[in-house]
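Before any comments, here is the structure.
With one protein chain removed, the remaining protein chains of the complex are shown where they sit.
So, chain A:
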Amino acid sequence: MENHRVGETGLTDSGPSSNYHHHAVLHGMNAPISSNFIHQNGSAFGFGELEEAIVPHGVELTNDEAKAPALFTRSRPSSATLAMLPSNWSLRFQQTPRESWNSRGESTDSVSSSAVNTLPSNQLQPESPISQKESSSADHHQPFNHKPLQQQQLEMASDISSLNQSAAQEKGRGSSSSEKQPDAKTLRRLAQNREAARKSRLRKKAYVQQLESSRIKLAQLEQDLQRTRSQGFFVGGCAAAFGNISSGAAMFDMEYSRWLEDDHRHLSELRTRLHAHLSDTDLQTIVDGYISHYDKIFRLKEAAAKSDVLHLITGMWMTPVERCFVWIGDFRPSELIKMLVSQLDPLTEHQVMGICNLQHSSQQAEEALTLGLEQLYHSLMDSIASGPVIHEMQQMAVALSKLANLEGFLHQADNLRQQILHQLPRILTVRQTARCFLVIGGYNQRLRALSSLWASHGPPEVLISDDQSCQTTDLQMVMVQQSQNHFSNF
């Protein structure tokens, strides 16, 4: 009669295989003390079938083993099975003096492999668990014949028997079969399996949801691409088609090009309204609107940084000339402020002080962030440069996690830029702030124009080369030229 337990454990794939064996064997032992087992023919209360399942093919169970249970008052699985139980692999084996094993010319490093690979033909003799048949020294596959092992098997057996005893006690409490009184370990294992299955279902659900939202995003992207193409802009989507930038980067580039359109509109309106001598309140609304417009690009950058921080921090989203001046992913705030001071006359003395303090604070903050980033780069260099090749994967993992810190620095740099933009209207009047934004806007426009002029003055070969980046520049140039069609002087 076999042990029904094995099939009822409800084990999932998530459990490690050693646990499975352990558990299954435990179950085998818990069947126990159904009074049947001793009287069974040829199988150890179902253990024979269990062993066939566990012990790999090629390891034969001898008659001795098959008969063993009938002659034992306690259950005792074969040593092959015993050796596969995780509890066997620990302290007891370590306590065994290795010399005695080594004297047999054995490698004793992997007990489990020796368990699986050996044919433990010289097993426990039924009558006396302690007596052993000393195998010949020529026999290389009998590690289990050593006395220490015998002792260990005894200990193992007594463990098993104590388990059986507790199960027996449970049985004694009046349940007709042990199946109605599973022990705590079984219950826990069952609960764990249920939990694992539940988690698995949740993961699947999350994955499906992710797929769905990606599908929607893709549809939206395709729509956007259609729209921008029809308007004559060729950035972002095309670059992605060339396959040289990530989809997160391509998406940001597209969002940025749309933002540039908006920027152009905002600046035109600002210029018109400023020259129209609007009331300060009305102008304030427009100025506030422009600050929100900048807040938007910072938000977009923050979101894009999660998928491609390198694209942002290296300034790949900008035109090449702008990229010359990049500091941690965008303009250097203190340089911008320096430029503003000269353009914003007349300023009151109070305002001059305010602007100078702002510039000074910005410089200090920039210096701190630069130093922190430098330390990150050095640390990254160290983690890649050193160490033996054996640990390469580990090295890479460490380097990757360090690289992830770039996102924090980009965030702080953008935060600094945003804070400064918000601080300007607190120092300057509304009109001055409006002029400020026009100055900044004009400056950036000229940088981009410079970039396209530089590109168009290059040798003709450049435009038809295989170099992908040139093609991207070419496309950006087309974009700039497009925007220059409605370019108005500031």
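In this section, a residue touches a chain if its C-beta (ideal position, glycine included) is under 8 Å from a C-beta of that chain, and two chains touch if they have at least 3 such contacts; residues count from 1.
Please note the rule applied: contacts and distances are computed from a predicted model.
Missing chain, UniProt protein name, picked from "Integrator complex subunit 11", "Gibberellin receptor GID1C-like", "NEDD8-activating enzyme E1 regulatory subunit" or "Glutaredoxin domain-containing protein": "Glutaredoxin domain-containing protein". In the complete complex, the hidden chain is touched by one of A:206, A:219, A:303 or A:368, namely A:368. When you scan A:420, A:436 or A:449 for touch with the missing chain, the hit is A:420.
Residues of chain A in touch with the missing chain: 357-358, 361-362, 364-365, 367-369, 371-373, 375-376, 379, 405, 408-409, 412, 415-416, 419-420, 422-423, 426.
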